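Removed: one protein chain of the complex. Kept in place: all other protein chains.
Entry: chain A
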């Protein structure tokens, strides 16, 4: 097996940060910067002190000005919702904005031709750089599923975030079962369903 085992460099990118870890610089103090706070107030239309999936959708846009899709917004809310209420408060929102900023940076990095979206080859390269050893057919499939039917299918920021986060989460789940780190795991049907359902929803 290649160095790092059958997964290539260990289970995706080893650096902390854009994959859900701490902000760059490590341990940013829990606080809210003024810009995030005023943005929060603008987005919290009903002034409930919380932002729902619907309100969040209005706040987050892709490079082509489309709003973030529902699934990604839901994923974001679940990540930053400490109360499990399906909404986030100003602290969660502030953390979410920092998180998205990091992702925008990464997205731009991989958008080599600066087109504003990620093409098939850019996606392949992104996966490869993150340490994933996935087939071209897989990237094709993701593009077919998540882009419009047009001559140059490509992925917007929201789907890029969603795809990368799911990759990370499923890899973690698989690694838990592959205790010998062989790149194989024997799964029962029920285990399989539980693993996937709890990580992908």
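Basically, contacts are C-beta pairs under 8 Å (C-beta built on N, C-alpha and C of every residue); 3 or more make two chains touch, one makes a residue touch a chain; residues count from 1.
In the analysis below, contacts and distances are computed from a predicted model.
For the omitted chain of this complex, the UniProt record lists the protein as "SORCN protein", which is one of "Ras-related GTP-binding protein", "Two-component response regulator arr9", "AP complex subunit sigma" or "SORCN protein". Among A:48, A:64 or A:194, only A:194 touches the chain left out of the display.
Considering the full assembly, A:170 is the residue among A:61, A:79 or A:170 that touches the omitted chain.
The set of chain A residues touching the chain not shown comprises 6-7, 69-71, 74, 78, 84, 86, 132-135, 137-138, 140-142, 144-145, 149, 163, 166-167, 170-171, 174, 178, 183-190, 192-194, 196-198, 200-201.
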